[in-house]
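The complex appears here without one of its protein chains, the remainder shown in place.
So that you can tell them apart, the chains are marked A, B and C in the order they are listed, and the count of residues begins at 1 in each.
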């Protein structure tokens, strides 16, 4: 960190700041400029909040010059992490795998029917919520473990890998029994006990960006997973809070190249939650691939108007099919490919 | 809900929408205007997402005209809810109780020392984190149960009631053993398994507004607690995400009168997290009381520069003492009083 | 508008509201539901603020069911507006014209050199600021009319049409003498005297979205231009204010399909201001085309590190050339083409 001192700082304040810096376990490196004096901290200060220094007399500003995260950074590992899922699906390489399916698992009939179509159209993974985090306690909350069983049966029938969400630490173990990829939702991005448990679950984790999480906060949430030993982490941009109400969220696609520059982890996009409106999902799914996303997560329902949740943002199967055609072309423009299941 | 139809809607689309509305369990009330035709839904649609209707052919817009929450609303209960804590402390009445203390419990010495001073200065409750949700996995995470025991001992010594946070469902039961008020932090406002458990814990709950939660989302999170049978809920405004970096968050004090108009629940303010900078805490604490907050939560540390967390936003004890003088006068301007412990 | 009444509304309040509605020039259409009573306003209420009704006793909510804008809407004109610029360039049709050039005109040498290269690489229009709106009064403010003359000479030499900004009503006339397209910048999106003058300037106008403008506000700003008789309006998404500081703005590409559904006007994207960082401009330019933008505006400088403004977001010419290759492929995926000058 760089501690910029006030113009009016006194020598005794400088001494006190240096002592404090050293008491915190760092070496203090003083640099007297013509305009300002600056103290650089030498040592590993990832666990140090800059507020600890800001509150000292004579300090004007504190700038973090090393990143607060560690194992998720490009400096820790330069090469792209490739997260491999059963069936040869790879996130983070030149292929762009597609995760598709309904918002929630509703019945065997629903999930089998749609899984079959999605596989034929080129999706590689099947999504479907069994435990649903709902804003209202009076909304339908999902089928629970019964839903997980339906997903597992759909996988057997189609070969599609399964992505589904866990809501609490105990749920992690249950979901990990059934799922190929465990999802942590946006509302839980900073649910640290959940992250710690997911870091030990033995399955790849899809971590969605929180509603108004900064990129640093997203990467620090991922750091919790890596710190527990789980390197198979896929990040997901899914829209942030906005001031305009034409869409449910504001899909921040620039997060894709920003994250890829800072971190070796793959990052995908979810234009369904990112927009919340069916006819905006299609252009934004295309834009996601063009921006360099390492995958897509798209809600598709056999009959959106009858969906028990998120019907308005679910594509009709035929729309998904058209979208697949378009993104196959777009991927080639940047040397990538949208590859379906073998 | 009011379903506004497109200008171009056809009779067969209208028929289909009516059927769908009725299939969802509502009666459809059609009103043909000169410009637009509107269908009103009759029935209880608190669990119905407007997206379910938006996706139908011929629908232009859907407006919710009843509130999505129920038990937290003024329509459910007109009179202010008064949350009583042991020792005659009341949130929601004419008194304005003050919660003060360090961000985290660090030692018996620290917490005893500060508790004593705070009591003398007029605080009614003692705050202090034992389980700390930290953005970085490498930051200090609190003393855990040992911290809870220190808080309990400080209560015995001073008579101050204890407010402290639980991070996961299992932690709720542990925290509820020791605390007088269980806190749900901003990052966990939509952690539904945690809310459900807190709804059953038998202790009053202090629910902090999420980082970018709308007022409706805050009230719906509280609804989870009331739906489980816990009516003793205190809401807390603690700042929302902003685009300016002079402060840690943007304290949205207007949330106080907005919530009080919509809900019977008390709402307090936390200017410490709301600003993140010591010399902004004082004016904003005053402003909170002037805006009508039903209480304050303020971080005070015996020696802020040595605090293990949040030092930069912690007041010095003498600052807190001055603040108490000021808010006592301000409270009288609106017929309220800042009353300390008996 | 729909005026939703309070549950507790009295008959005399209803009478008063009806009188007031009629005094404002509308007919009131009353609909008594089981839960709520609703009054629909019949008449043209584009100039009516909903606040005028919200303040009446007995009113709970007011919902606008017709759009506040008129001539810019799809309901006013169903077919896409095609804005034609000299030289056969068309915005709003299947082609995707590219506007490129430096942030600011710095010299004849600079602007001639880059214009030549951009033309060869496929750009159709040349951008370059002569009047620069700068956040600081101490920053360089552009070459003024001398810069306009340089642009005009560059047009003569290369055939590229010219896009440049006017900052005040008097400047509009001056800029319109030289430019093919007059630009209104983001900071001036709600500068109404400027918009009125631009509406009468006789040249197509490129209107950039304000820093935190809603889509409705953007369309209402455009309405000022159309209301003065200028139908040749090109909208431009250029990023909105965000809470993350890895980029200068948050490029809201979903605005592209949102605007195209609501309005017949073409909308382009400016990924240079939208991200502010050179290596993010390229993926977001690709994403813009994939999202359906009707054109791109990209900053390219012959030597970005020496640029007098916005060097960090300016592409090197060779990067622009590579980008053109990629977006040519992407355009084909949606049946469009990136066509250079004849």
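Keep this in mind: contacts are C-beta pairs under 8 Å (C-beta built on N, C-alpha and C of every residue); 3 or more make two chains touch, one makes a residue touch a chain.
None of the values given here were measured: they were computed from a predicted structure.
A.B. asks: Which of these, B:23, B:79 or B:261, touches the one chain of the complex that we don't see?
C.D. replies: Only one listed residue reaches the unshown chain, and that is B:261.
A.B. asks: Using the definition of touch stated at the top, determine which of C:271, C:304 or C:341 touches the missing chain.
C.D. replies: Only one of C:271, C:304 or C:341 touches the chain omitted from view, namely C:304.
A.B. asks: Determine which one of C:60, C:106, C:180 or C:223 touches the chain that has been left out.
C.D. replies: Once the missing chain is taken into account, the touching residue is C:223.
A.B. asks: Would you mind spotting which of C:115, C:194 or C:287 touches the chain that isn't drawn?
C.D. replies: In the full complex, the listed residue that touches the missing chain is C:194.
A.B. asks: Touching the absent chain: which residues on subunit C qualify?
C.D. replies: 20, 46-47, 49, 51-52, 54-56, 68-70, 133-140, 167-171, 187-188, 190-194, 210-212, 217, 220, 223-224, 227, 241, 276-278, 304-305, 307, 309-314
A.B. asks: Going by the touch rule given at the top, which residues of subunit A touch the chain that is not shown?
C.D. replies: Given the touch definition above, subunit A has residues 2, 4, 7, 27, 29, 31, 33-36, 38, 40, 42, 60-61, 63, 65-66, 75, 241-243, 245 touching the missing chain.
A.B. asks: Counting contacts across the full complex, list the positions on subunit B that touch the omitted chain.
C.D. replies: Residues 212, 214-215, 240, 242-247, 250-254, 256-258, 261-262, 274-275, 279-280, 283-284, 286-292, 326-327, 329-330, 332-334 of subunit B touch the chain that is not shown.
Heads up, the rule we're going with is that only the chains that are shown with their structure count from here on.
A.B. asks: Show which chains lie in contact with subunit A and also with subunit B.
C.D. replies: Shared contacts of subunit A and subunit B: C.
A.B. asks: Could you tell me the distance, in whole angstrom, between the mean C-alpha positions of subunit A and subunit C?
C.D. replies: Taking the average C-alpha coordinate of subunit A and of subunit C, the gap between them is 31 Å.
A.B. asks: Going through subunit A residue by residue, note those that touch at least 2 other chains and give them in order.
C.D. replies: Where subunit A meets two or more other chains at a single residue, that happens at 212.
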